[in-house]
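The complex is shown incomplete by one protein chain, all other protein chains being positioned as in the whole.
Now for chain A:
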Amino acid sequence: MPAVSKGDGMRGLAVFISDIRNCKSKEAEIKRINKELANIRSKFKGDKALDGYSKKKYVCKLLFIFLLGHDIDFGHMEAVNLLSSNKYTEKQIGYLFISVLVNSNSELIRLINNAIKNDLSSRNPTFMCLALHCIANVGSREMAEAFASEIPRILVAGDTMDSVKQSAALCLLRLYKTSPDLVLMGEWTSRVVHLLNDQHMGVVTAAISLITCLSQKNPDEFKTCVSLAVSRLSRIVSSASTDLQDYTYYFVPAPWLSCKLLRLLQCYPPPEDGAVKGRLVECLETILNKAQEPPKSKKVQHSNAKNAILFEAISLIIHYDSEPNLLVRACNQLGQFLQHRETNLRYLALESMCTLASSEFSHEAVKTHIETVINALKTERDVSVRQRAADLLYAMCDRSNAKQIVAEMLSYLETADYSIREEMVLKVAILAEKYAVDYSWYVDTILNLIRIAGDYVSEEVWYRVIQIVINRDDVQGYAAKTVFEALQAPACHENMVKVGGYILGEFGNLIAGDPRSSPLVQFNLLHSKFHLCSVPTRALLLSAYIKFINLFPETKATIQEVLRCDSQIRNSDVELQQRAVEYLKLSSIASTDVLATVLEEMPPFPERESSILAKLKKKKGPGAVSVTELEDNKREGGELNGGGDRGPDTAAMAASNASTPSPSADLLGIRSAAPVGAPPASTGSLLVDVFSEAGPAAPSAAVNDDGFLRFVCKNNGVLFENQLLQIGIKSEYRQNLGRMYLFYGNKTSVQFASFTTTVSCPGDLQSHILFVPLCSETKPSNRITQWKAITSSLSP
């Protein structure tokens, strides 16, 4: 195929592109580009007015340069001028330029909107489509303000051409997504629903996407679409492949339309009307039946299109979760795909089955495939597929297969990709806790986790195992024995030392009777790891040592010797030094009674929801985890593994509901957290864990004070930070004048609304401080950065 421009090719452009391609180096390319930019600049500034063709050519060149990755800071005016040309290709290039290089200059915006308005009212369908495409591509607030009321009118007007309707529908969709408040429901909404019955399949295809989105936000307004969608789907599914002519794709009738219809139906619960429901069920059965028929074509496009419909139908069946027959059939179909030749299908089957696993009707059916899934975990070459298999094992886990699944996941973890290890660790920890009937198995599992993937075992995980061991008398001895053995390994992970140190410190007495794990042996074992550990671990070990002095008086002298040495009491780390000095003193002056009281065994922790679950949700986002988690919580009821003081699971479920931020619910939580200075109201997104006082993320007034004091010596830095908000400060001082800037950063993915700040000045200071009015900027990437400049004149 000749590498020249087709049609009305701009020769100069083709030459320029060739030149760029022939540049041997980046420098040469930049040089050539700069030369061209200079040329274009001079042409644009020139006295002679450029003709349309030349303008088009230069604007196109600028576009090309921009798309290569270089910045362009001129040409917008010329592009906007092209919009008013009555030559189609000139308009086209103008529109392309402004939709790619979006400019926020208000004058340009006004001109652009004007040009669009003219094209929209031109009654020329090709021009109207160009304008609509532009609005859909840019979708700015200004365009929404200008056109949001016009477009619905165009969409439902009787004399609008089909192609224009299609563009109008999707254009309106884009505007609705960016500025939902400007697209008001009205007379047009019922007419839009009836587009589902339109003769032109293209119009239906475009309208459906609009209706799907609108119905998510206004389900009642659009609920009549359900029966229309069902009839349409039914007609397509039962049509012969020749009926739909050009809308048949490789012998599959209207695959895109079918998928969209099935998707629309997922926005609503199952139809209440018996006839409609019956028709839909028939439809779904037909789709499932077709999957068993021999293919009409060997081409992958045929099977992809057919299976796309099948998977979407299965999604609908799962969404309804009310037809056991269909659910089981869906499960069987997916089971077949698990062993399909094509990797794509195996991947999708594993993914779909995950959702099926949480339905009570199909959970058992899913479990029957456990061996296949385990096999996939072991043998699939593609890491994405292996990961889906791991996800499915997690989803299908229950009491009957927990031991097997955890064992498989542990062995998978040994060779898993680093990028997925942390998530795997969290999942194994959750499963182990949830389904442990025998807590010694749980302890073994966590210790194995630390052994295999120690680096990825986050704090939440090992805090949890300690919590559980403290709370369960029956496993304390076993835990002590097991960590003792684990610590004997020549190279053991630091997390193991932490867990071991803590457990031996509390329960070392349970194994001290055996000469092989006598007190001194225990101490020496721990101390042998001491110098290999980081400061926090060492701090923990020092605490373990003082506990040993209490538990095993015979070790007092040895341990005191260690505490006394310079490397401890003169340690450069303040925490370690303090602990060494205080523990040494405590051991010397406290009587045995006092010591015993101070170092009494840790009381049981109050039962709360595991923070591991919260961490997993935070990691995966609301979508991936919550369904399974919530279902499991619902199903398992109030008891977790029989016995122990467990808080009611309904609380846990309510908590995990609250902790999965749904877009509408979260706003309220965020708003209440906005004011500075007040301790941020917990949005429930992370339940307070027992260790949260010790955790670095704990937001409290104390943080403010610490942070504040730093600024005695520092001018700039972060004044306050929590999960929602970061406040930075920057200050300058000269003689008697000082100036402070406060920057507020939004760390969430949602917008702050009604964000206000107040600064309070104590007493005298009030009269010395000038406040400059608040400047606020909402950047496109949705961070509110507000500056407040305070100029203070301090008297000397």
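Going forward, contacts are C-beta pairs under 8 Å (C-beta built on N, C-alpha and C of every residue); 3 or more make two chains touch, one makes a residue touch a chain; residues count from 1.
Assume contacts and distances are computed from a predicted model.
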item	value
Undisplayed chain, where the name is taken from the UniProt record, one of "AP complex subunit sigma", "BHLH domain-containing protein", "Ribonuclease P protein subunit p14" or "Proteasome subunit beta"	"AP complex subunit sigma"
Touch criterion as defined above, residue of A:67, A:184 or A:437 at the omitted chain	A:67
Sole contact to the chain not displayed, among A:217, A:279 or A:451	A:217
Touch with the omitted chain, as defined above, among A:89, A:401, A:440 or A:537	A:89
Residue in contact with the excluded chain [from A:44, A:256 or A:605]	A:256
Of A:54, A:84, A:163 or A:537, the residue in touch with the unshown chain	A:163
Candidates A:197, A:289 or A:343 - the one touching the absent chain	A:343
Touch list for chain A against the chain that is not drawn	1, 3-9, 14, 17, 21, 60, 63-64, 67, 69, 71, 87-89, 92-93, 96, 126, 129, 132-133, 136-137, 139, 163, 166-167, 169-171, 173-174, 177-180, 201-202, 205-206, 209, 212-213, 216-217, 246-247, 249, 254-257, 259, 263, 301, 304-305, 307-308, 311-312, 315, 343-344, 346-348, 381-382, 384-385, 387, 621, 623-624, 663-664, 748-751, 780-782
